[in-house]
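Only a single protein chain was left out; the remaining protein chains are all shown in position.
Now for chain A:
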Amino acid sequence: MEELRKILLELLSKVPGLYCVLITDRDGVPVIKVLTDKAPDLATRPSFLSTFGLAIDQGSKLGLGKAKTLICTYSQYQIIQINKLPLIISFIASDTSNTGHILGLEKYIDPLLVNLTVAVADTQ
C-alpha cells in the first residue's frame, strides 16, 4: 500500500495543477487517497464521489454503451473520474490543468488496480 501511495504521489507531481488522486469503491469510500494541500475538502468526501455511480447509470441510458470516463469542469476545479468498477479512480485538478494528460495517467494506474480490485470485490 505504501508503494502504491508512492507511485500515486509521483503521478501527482507529473501533471501541473493536479491536486488529488483518489481510488475509491463504488460508494465513494476511499481505498487510497493522495492529495496536496490545494485539494478541496468537499470533493474528497464519499457523498460527492459516490455520485459518479449514479451518473454513469444515467449515462448508460443514452444507448451509447457503458460510460468509461466522466469529466466535470467547474469554475475553479475539474474532476475526472474513471470507471474501473468495483473501483473508481478520481482526479481533482485545477480547471486550467491538462485534461488529456490526466486521462493518460490511466495506463500507469491500471496495473496497480489488479490486487485492489480483487480485495474490494471479495468484501462485497
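Basically, a residue touches a chain if its C-beta (ideal position, glycine included) is under 8 Å from a C-beta of that chain, and two chains touch if they have at least 3 such contacts; residues count from 1.
Methods note: contacts and distances are computed from a predicted model.
The subunit not displayed here is recorded in UniProt as "Late endosomal/lysosomal adaptor and MAPK and MTOR activator 5", chosen from "Dehydrogenase E1 component domain-containing protein", "DNA-directed RNA polymerase RpoA/D/Rpb3-type domain-containing protein", "Late endosomal/lysosomal adaptor and MAPK and MTOR activator 5" or "Postreplication repair E3 ubiquitin-protein ligase RAD18".
Contact with the omitted chain, checked across A:I88, A:I102 or A:L116, is made by A:I102.
For chain A, the residues touching the absent chain in the complete assembly are 15-16, 98-104, 107.
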